[in-house]
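In what follows, a single structure is set out as structure tokens and then discussed.
Complex shown without one protein chain; remaining protein chains in place.
Showing chain A:
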Amino acid sequence: MAKNTFTAENFTKLDQVIQKYADKKGALIPVLNDAQKIFGCLPMEIQKKISEGLNIALAEIYGVVTFYSQFSLEPKGEYTIGVCLGTACYVKGAQKIIDRIKKEISIGVGETSPNGKFTLEATRCIGACGLAPVLTVNEDVYGRLVEGDVPGILEKY
């Protein structure tokens, strides 16, 4: 299982974030971004807290969360692998890369490994076409990949 991020400490952090942005215009997205970082996902209890704190209806918050792919309702793995399937990466063989990752960690796109370590995502163009094909693991970027690079990258985590 993924480690429990729903700790009292993290809820205090969320309160601080909400306080920082309360009464500011356009507060919702920054608060959701920070909350996603703190908890790894935005389930109902978290959205309810934000709704109360910012005085924004829950339906509106849920609408924003389900609109942007950077937000997730369910917990993600410790590491999110994003394989770019933009045109350049795709032409340069991104599908092979993604297939190899699926095989290595036995999960499909959009899924999280049972040990909570990895989540696999197929992304649109991330703007690093010069490095195609490219993948990211959290904030780390790996470019000019060939299929054989995959096990080595995964081993680092």
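We take it that a contact is a pair of C-beta atoms (placed from the backbone, for glycine too) under 8 Å apart; a residue touches a chain by one contact, two chains touch by 3 or more; residues count from 1.
By our rule, contacts and distances are computed from a predicted model.
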Protein name, per the UniProt record, of whichever chain is missing from view ("AzlC family ABC transporter permease", "NAD(P)-dependent iron-only hydrogenase catalytic subunit", "Succinate dehydrogenase hydrophobic membrane anchor subunit" or "Cytochrome B6"): "NAD(P)-dependent iron-only hydrogenase catalytic subunit"
Sole residue of A:Leu14, A:Ala27 or A:Ile61 that reaches the chain not shown, by the stated touch rule: A:Ile61
Selected residue (touches chain absent from view) among A:Asp15, A:Glu45 or A:Asp99: A:Glu45
Contacts of chain A with the absent chain, listed as residue ranges: 1-2, 4, 6, 39, 41, 43-48, 56-63, 66-67, 73-75
